[in-house]
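Complex shown without one protein chain; remaining protein chains in place.
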Amino acid sequence: MNDFSNANVLLEVKDLKTYFKTDNGILKAVDGVSFTVHEGETVGLVGESGCGKSVTNLSIMRLVPSPPGKIVGGEVIYRGSDIMKLSEKELRSIRGNKISMIFQDPMTSLNPYLRISTQMIETIRLHQDMTKQEARERAVTMLKLVGIPSAETRIDCYPHQFSGGMRQRVMIAMALSCNAELLIADEPTTALDVTIQAQILELIKSICERFKTAVILITHDLGVVAGMCDKVCVMYAGRIVESAPTDELYEKPSHPYTRGLIASVPKMDGKKEEKLFSIEGQPPNVIDLPPCCPFHPRCDKTCEVCRHAYPPVKEVGKDHFVACWLNCSEEERQAALNGGSN
Amino acid sequence: MTKYIIKRLIGMIPTLFIIVTLSFFIVRIAPGGPFDGERALPEAVKRNIEAKYHMDEPLLMQYGRYMFDVIRGDLGPSYKYKDYDVNTLIAGSLPNSIVLGSMAMAVALVFGISLGVLAAVKQNTLLDYIPMCLAAFGLSIPLFVFAPLLQQVFAMTLGWFPTTGWFMSSDAPLRTALLPTVALSFAYYADIARLTRSSMVETLRSDYIRTARAKGMKNSTIIWKHAMKGAMLPVVSYLGPAFAGILTGSIVVEQVFLVPGLGKFFVQSSFNRDYTLIVGVVIVYSVILIVMNFIVDIVYAYLDPRISYK
Partner (left out) sequence: MALLKKNKKNESATNEFDQVIVGTSLTKEAWKRLQKNKLAVVGGIIVIIYALVAICADLLPLYPYDQAITSHRNLRPSLTKTAGELMLEQEMKNLFFQAWRGGRLEVPDEEDALIEQWVRESKTNKVWDLLYERGMAALEDGSFTWSSSEQRRIDNVLEDIETETLITIDSVSADLGDGMKRIDDMSYDELVSLYAGLLGTDVATVESSLYNEVSATVSNELRANDSTLSGEDLTASIEMEMDAMGRDGFENRASQNLVAYIEQLAQRGASSDVNALISSGDAVLPYKGVFDLSSGLHVELEVSRMHDRHYYCGTDYLGRDLLSRIIYGSQISIAIGIVGTVTSIFIGILVGALAGYLGGKVDYYLMRFVDIMYGLPYMLLVIICMAIFGRNIVNLFFALALVSWLTIARMVRGQIMSLKNQEYVEAARSMGAGTMHIIFRHMIPNSLSVIIVYSTIRIPAFIMQESFLSFLGLGVQAPYASWGSLIGDAVSSMSLYPYKLLIPSIVMVVFLFSMNFLGDGLRDAFDPQSKNQL
């Protein structure tokens, strides 16, 4: 994997907090997430369903449906300016132009009532000064690039006339048609057949390398991350519990949750009788979470302090950050315990 | 598409046939006829009249004769309005009803859709509450309460509008037409606004609208270009029943505002047992209704590309 630590920082997320107001209380979907993306880097965001991966990325684009959602704190700095403070108009000039998104379900993400050509051309003309004809040509080029056969004619079809994989290709073509600098891919392959999944991932990888586009890849599949990403952030219950360069993470997973995740990936070379590893229990309900490590009920190395305070983030290696009490000194734990019980 | 249109046109024939048959027999199996009543006619005179209108023949024969006439476009003579035939009576009053109905429909659509969209976009603000309160009111107040109230308040007490009359034969056309149109359109405004709002709200929550936002499009473009088509589908499918309702509703409005339309004939002819006129009016209403439903289907197909008519 490449080392991007010297490249320019493209996007920096600092202590992002997004809460949802629900009938049962405040749901802290994202609770203090920080990470950085460098130019051309591919960052993986991994976690179980409901841990806040998608909300994090919607928050970056300020697309969280409000109400009930609200971004209550934090900064998202894109090329020096804070997206959270931009005006609606400035924000629009970034969306789809500098930062694009592709979504989980290609079946519903394209407007079923408009032709592909309409949807692509409008995107291109929105951000670039082109005539309709030029925009159409650009769209056809992009479609060809993502591997749509006979793109000149297919461009005038409606989304329902495409298969799921093809639609996701169209989405990718549309997202990259304005030369975005950052592509946020929100579980782009979850809704697709296994055979198509690999193709789509390969497509994202190659096309982003070609355009030098940075990628935030949201997934729950560690296998995908290993093949694609330069850096991985593991999320649990609205927070990042461990982040590290991919190789480092696989070699030295420091958080029990990460270890569990890696252990539960099925291995081809495993013995047949061997039972698949799984993490016991389920992720917590993030409404009214008491101050504690949210993973402690499922953790096999729980100690007293885990029940009473959230662990601080520690750097355990180069660019390798972990939030776990196991990496803290005894004094720190004692201090937290005393502080927490007062 | 053409094939589908032709298929649908052919499909109308059995429906019409059933309507004509049903109304023909319903009016005739009931006791009493158009020529008894008022005063007892001498037996011979009555028989003469009945022979003139072929009412002495067996029922099936009358039916066959009537069907034959209807297919040729002749709805027969009226039994009560002597010297008039049903075609003339309908031709004289139908245009008024159609003008009133289409004005009401247009008003309901324009206000219903625009205010419904406004309410959906400005959810939980005053711009949402006011149109929706109005709609809730329109849903709950029956036309036959609303129309007299309008007349009482705006025409009689305030004197802003003429109380009755029909604009095509009046010197202040707009002012005369306003009250009946508003009265008739109110309930349909209510339905359309509520329907538009709820389907717009749902559409705005959908994935493809999120995509459009992520592409950096303006809110107004998203609403009018991306959301409108999908949000209009339930409204369009509601239009069929709405037309039917406006037809019936126009009976009340025509009665209250003394509009010389078809509705008056309909109620009167039912009481009078003016067989041919009843069946004639029913046929006309049904044809309007069926044609409207047909147009609605075509519009639906135009809006939703996923429906393929093969």
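Think of it as A and B in the order they're written, each chain with its own count starting at 1.
As a convention for this text, a residue touches a chain if its C-beta (ideal position, glycine included) is under 8 Å from a C-beta of that chain, and two chains touch if they have at least 3 such contacts.
Because the structure is predicted, anything quoted here is derived from the model rather than measured.
Student: Per the definition of touch given earlier, which of B:27, B:89, B:209 or B:222 contacts the omitted chain?
Tutor: Of the listed residues, the one touching the omitted chain is B:27.
Student: Tell me which residue among A:49, A:66, A:141 or A:282 touches the hidden chain in the full complex.
Tutor: Answering carefully, the residue with contact to the hidden chain is A:282.
Student: Give me the chain B residues in contact with the hidden chain, please.
Tutor: Contact residues on chain B toward the absent chain are 14-15, 18-19, 22-23, 26-27, 30-33, 36-37, 40, 136-137, 139-145, 148-149, 152, 156, 159, 191, 194-195, 198-199, 201-202, 234, 238, 244, 247-248, 251-252, 255-256, 266-267, 270-271, 273, 278, 281-282, 285-286, 289-290, 293.
Note that in this section only the chains that are shown with their structure count from here on.
Student: For chain A, which residues count as touching chain B in their complex?
Tutor: Where chain A meets chain B, its residues are 61, 63, 65, 91-97, 100-101, 103, 105, 108-114, 122-123, 126-127, 158, 160, 171, 174.
Student: Of all residues in chain B, which touch chain A in the complex?
Tutor: 205-208, 210-218, 221, 225-226, 229-230, 303-306
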